[in-house]
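For this depiction, one protein chain was excluded, whereas all remaining protein chains were kept in their positions.
Lettered A, B, C, D and E in written order, each chain numbered from 1.
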């Protein structure tokens, strides 16, 4: 009944982003690591990023496609209320749930729920969390077309330092190693329009360096589970980060 | 430099308890699961349990030996200040660190740090946490006899429901399955002197049942890491508990 | 000016649920205890439960009526946005406030505000909390038909373990004793359509057993007040739960 | 087995203070209310207050005796490490546990555990909490002289605003009414040596006024239980504070 | 690039309130202090206060104008969903962001985000927080008319004691001194219709007295920043409040 480790390894990764570059900047390294290991990955971007100071939606769509490709992921746009206009609507959660039933992922990546960040981020995080529940309820009318699906794990990513939740144990994913770092850096660089004014890329690499130093590796990216994690044995666990 | 998964699997499990029955009641099922899988386990009990309403220290030592044996673990007593008298002393942490250097475990189990429980529990939890640091510092005079040792992970167990930390993501270890449950129940029953007045065993089985229901398995035991967990890949992770 | 203990005892209990079985599963034992003691109880169910994997709305309405009757409560349906579709709308709070003014309860029971549960639960909890304020504001146009009403206490219930708030002192209501437990169990069993797939009933009885063990009684159910509790004297207080 | 409401009403109140005026300033109004209602009260003061800027220990002992008498309480001094010198020692908890076994109280009052206040306060709060456990353990050698005793409830008081715990539901005790307020004010005034430099009395009355405004009464004092509260029925509960 | 201290001193203060009297009651003293020091202040009131038990919207508008004038501030009404009907809508945040771009303030004052208060308060607080972000994003269509503007600091005020956030360091603004206190008191008194039933004014003065006692001054008002505060040097900092 419960998925065997093997089926879990093969289950696709599904990542949701509020803007065209969120997934890549926040956790592109993790995606690269997983796709390199043979997992398929799919990105769902929920706005055209039209409220940004730079870059037209058309330009950003091209950049997003290019960036996802570098990471080995496919990408679709699912526009909800528009950039900087996202609201908590039940119908949004339904649309996200529908995608979950279609993609049938093992792990979902979504923005963290920390409130004090871009308003679209925690809202999308909550909508995805709710959608992951709806996807496994049998009686939802709009979702009947696709069979119910229960995911293995919902992991939250943080687009900035402040968006890292304070009351969850971080899972630090080791992304060290030339290929993964090179892919991540290239994926961020693909969002050329966003690199003009502020150095998001520098922020992310500095964060990954800091998390890497804590983890005793070169670079790492933190993810957060708001649900308890079920393990068959302690052997599954990695190490604790306590290098200083 | 960092331990390979293989070496980690083989590294012994080291569990610390403030009283002769704490380890078994709080997480005996996890120990059974690990020893069944081929890992060695060693228990360090830090008082004779002489303040309990029932059972002499002699009787309790015999029960503890028997119980550890059922779980496949070895056991030693390391008396510090005595039952219900434990104090935060640096020399205690040194003694615990010395044992860590001798046993050289991958994973350590220790009581949770939640304050509102038997006063010895959070104190021992803190002492073990400090000891795990001391064990890897090269310059500590009293520890020079044994080579410095860095553990993989310190996991906290909760002797009661209230002792479960509220700001850490629980790791629910699946202990379902006849053999492990039978061994755990037998290990608890081996503490015969403690079963006269209150039903600790019923408490633990009820807790494990509740955590099992959440995890979508029959029985499970929660453990807690106060350090971030370092993972090489998402494949290592299990499932999230969200069955209701 | 402040209600005498006597008037408070007689004031009705008003319970809100997002789905037809929420009140009964989460705190049916408390309701039974209060109605046995002579208090009237009224349930307001805010969706037909149509998103559940099993049971048609018609079937569930019949089950809910039967279950409420067993507990000695009356029941009404107040459909808002529909099951799994609830949104935070001011007009919903107005509708709930209107019912509060009509029923004029002393104590209100509503779902907890913990976010990580069925999305309808914390939303309804917030709406009820807001409604309890609106019910005592004199100037609200839509509510003018009924005199303003200030409740004594809003208590939150938790449908699952995870829904128990972590930063409020639990109030453990002792529901031990044959009649109350029998009524609660029968009320849960009355929701026959919901018992096919998952064992909600077993979850609730295991939770009540665990809370009972902590409280030093057979079974108990936790409730949570987000407001401070005003007492005339310490004599009103019960005991603290610290049995282990 | 569990104490009947009647026996609980008659059980004495036992209050612990780190300095000669702590109990009176923090919760003298509650003590007056209880003794007026026929309950006996006993104060244990754990230092001579010799580190204060004003007042000799001899003077302060006289003031404390006078103040306790006004509130209807008896008083004893139990000097531990001295004022501003209190340490967490197991032998202190043993001494406090011995007094608990002798007085056999229903309710204990002790300082809150909030760290950022006078260093003696949270330490005494922790020692009392531990002592309340030791008092009911049957096997503690030093306590054998007196029968084990389980209290009903440990309530923490806050000497200042900052000492009020943030993660517990406050219990606001209504102390309005001429006699109780007059007794409390007189009890604070009895600590004449402490009134010269800073207006502690004004602080306490301002706090009680503020808590009263919240509670919808004239004056109230907050107390905090770190254990869940066990209730036989909702009738025992008072009102929620939500006056604004 | 970063504003010089001088330009910051001159930047206007912009305060948002959900009801006609919220700003004045919660932090009128701070506004008076700033306008006395030569800063301009502007109030935006987001409902007519029509749900209050007393006072018509027309009456309240006159009172609000009068009160703002006493504090040296200008005032505008921006009606969103109406009193007790506020909802989290992206278009509201846009409207607030437009005002921010027009007024171009250094510091913004907005209600705290604590949930358990009048439902309009935390909603407006969140909308203002989001608006302060939108105001500096270059690409937002509706805001194109006015140049993007980045504020220096968003500070939250608390209308009641319970609305003070628990996980932020309070900034206690000293408002002692005859003129400021007299202006604040007069500004509160100007809301004559709201003084009939409950003593809000007494609540606020009691709170300010208590915060003053903590700060070692006569009266002070707490404000809260949810963002870290950037300082050029420690000389900018005041004192810590630790008078008892």
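Definition applied: a contact is a pair of C-beta atoms (placed from the backbone, for glycine too) under 8 Å apart; a residue touches a chain by one contact, two chains touch by 3 or more.
Treat the numbers as computed from the prediction; the structure is a model and nothing was measured.
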Query = Which visible chains touch the chain that is not shown?
reply = A, B, D, E
Note = Per the whole complex, from D:87, D:141, D:179 or D:199 the residue touching the absent chain is D:87
Remark   = Residue positions on chain D contacting the omitted chain are 50-55, 81, 83-88, 115-116, 118-119
Task = Since one chain isn't shown, list which residues of chain E touch it in the complete complex.
result = 2-3, 5, 8-9, 13, 30, 33-34, 37, 39, 107, 133, 151-155, 166-174, 214-217, 220, 222, 224-242
Task = State which residues belonging to chain A touch the missing partner chain.
result = 159-162, 166, 198-200, 202-203, 206-207, 209-210, 213-214, 243-244
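To be clear about the criterion, only the chains that are shown with their structure count from here on.
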Note = Larger contact count among C-D and D-E belongs to C-D
Query = Between chain A and chain E, what's the gap in Å when you average each chain's C-alpha atoms?
reply = 36
Ask   = At what distance in angstrom does the C-alpha mean of chain E lie from that of chain B?
value = 51
Request  = Would you pick out the residues of chain C that each touch at least 2 other chains?
outcome  = 88, 133, 166, 214, 226-227
